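One protein chain omitted, others in place.
In order of appearance the chains are A, B and C, and numbering begins at 1 in each one.
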Amino acid sequence: MVYLGVIGGARCTPEVDACAEQVGGEVARSGAILVCGGMGGVMEAASRGARLAGGVTVGILPGLDRESANPYITVAIPTGLGEARNALVVRASDGLIAIDGSYGTLSEIALGLQLGRPIVGLDTWKIDAPIIRVSNPLDAVHRLLEELGVQNS
Amino acid sequence: MVYLGVIGGARCTPEVDACAEQVGGEVARSGAILVCGGMGGVMEAASRGARLAGGVTVGILPGLDRESANPYITVAIPTGLGEARNALVVRASDGLIAIDGSYGTLSEIALGLQLGRPIVGLDTWKIDAPIIRVSNPLDAVHRLLEELGVQNS
Amino acid sequence: MVYLGVIGGARCTPEVDACAEQVGGEVARSGAILVCGGMGGVMEAASRGARLAGGVTVGILPGLDRESANPYITVAIPTGLGEARNALVVRASDGLIAIDGSYGTLSEIALGLQLGRPIVGLDTWKIDAPIIRVSNPLDAVHRLLEELGVQNS
Partner (left out) sequence: MVYLGVIGGARCTPEVDACAEQVGGEVARSGAILVCGGMGGVMEAASRGARLAGGVTVGILPGLDRESANPYITVAIPTGLGEARNALVVRASDGLIAIDGSYGTLSEIALGLQLGRPIVGLDTWKIDAPIIRVSNPLDAVHRLLEELGVQNS
């Protein structure tokens, strides 16, 4: 089983929301489990997309309250670690798709790079690092699966 | 959705294994998600029981390698936190069933008590604390659901 | 440099407070650094004893606010991990002295046993485990140093 992490801000524009939802849908259609931080914004949109496509979503929450998860999370893991849980989102993901996002997303990108996880970026942080830049949500998932050596269906 | 944690040693006797498998099966039949540390022994037996009964199991692993999970884990979360992940097993569980077990299990019981989680014990640590002692695997699950105010099916 | 952990409840009786203060003083006189959870009760009393004897104290705090440390902490480390920081108190200590205490202390004893740390107990949890039981604060420190192979001055 492949676990794909989708990282991005807890708040986002309608455009970013639509993009994240498409990413989530394609993650589910690829048969992968979607991992995220379980909150709103990009995390919620990607989870919604995945669930509508029949997929499974895992939310690794910063707080202690499972009810803080967005409504599209299948398995909600309250950690109580605050933003230190970002490291767990990365460790639980075989590869990452970063969509937009703020400092939390940047920390996840950095931790992912440090751990050697392949990272695909959709309109995300501009940094001098081997992030695979794409502009299309479906491409994001396909490129990541390719990097992971997973056959696309 | 209710999340029931099953805690116990990474190695156990055949008797304890059989007991844990029955607990896992009943967790699944109750409709709850089974949470555990994802490794062998009691964790593996409970996961096996849950999966054979059609349930979902979450393994919160101490290491960074998802492949270290036992084969009956549906969602494997590698944390890389070592035994500090015991706190996450407890936080991710609405209530806990402790079966036999050694020091790791004792730490989870203690953290569960500290967090106010109801704990049911099956032949586990003798300590002066409000652990609900039962001797039968099915009773363990039923008593825990009762404590959590969940209607048994 | 030797690091000795002193664990116990965040609230305690005057008798336990006096005992913990004596333990802290002897830790400092032995030249060791005192590690604790940085809060009140036993942690504060032990820190007070250590500081009055000219020692150094490290408080590994559950919250994000350094100001929550008791006033006798030399180096205050806010972790924001909640009680998951108990694992860090144990990992940062070469050996542990448990004084009285409730569930948090029990979790630290259990994690210490799991990590193979020598543990000396002063009127603490009765569990079936190799805790070195003593009844005198000075003996507690001397026995722990002996276990660690450190020459008493």
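The criterion applied here is as follows: a residue touches a chain if its C-beta (ideal position, glycine included) is under 8 Å from a C-beta of that chain, and two chains touch if they have at least 3 such contacts.
Just so you know, these numbers come straight off a predicted model, no measurement behind them.
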Report task. Report, in label order, the displayed chains that the undisplayed chain touches. Result -> A, B, C
**Report entry** Per the touch definition above, residue among C:L88, C:L113 or C:L145 touching the missing chain
**Finding:** C:L88
Query raised in the report: Which one touches the absent chain: A:A87, A:V120 or A:A140?
Result: A:A87
Report summary line: Full-complex touch with the removed chain, picking from C:A20, C:V56, C:I99 or C:V120, is C:V56
Report summary line: Across the whole complex, the chain not displayed is touched by subunit C residues 3, 33, 56, 58, 60, 64, 66, 75, 77-80, 87-88, 91-92, 94
Report summary line: Had the left-out chain been drawn, it would touch subunit B at residues 64, 80-82, 84
Requested in this report: Mind listing the subunit A residues that contact the chain we can't see here?
Outcome: 81-84, 86-88, 91, 102-104, 106-107, 109-111, 113-115, 125-129
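In this text, only the chains that are shown with their structure count from here on.
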**Report entry** Between subunit A and subunit C, centroid-to-centroid distance (C-alpha), Å
**Finding:** 41
Query raised in the report: Rounded to the nearest whole Å, what is the centre-to-centre distance of subunit B and subunit C, using the mean of the C-alpha atoms as each centre?
Result: 30
Report summary line: Residues in subunit C with touches to at least two other chains are numbered 81-82, 84
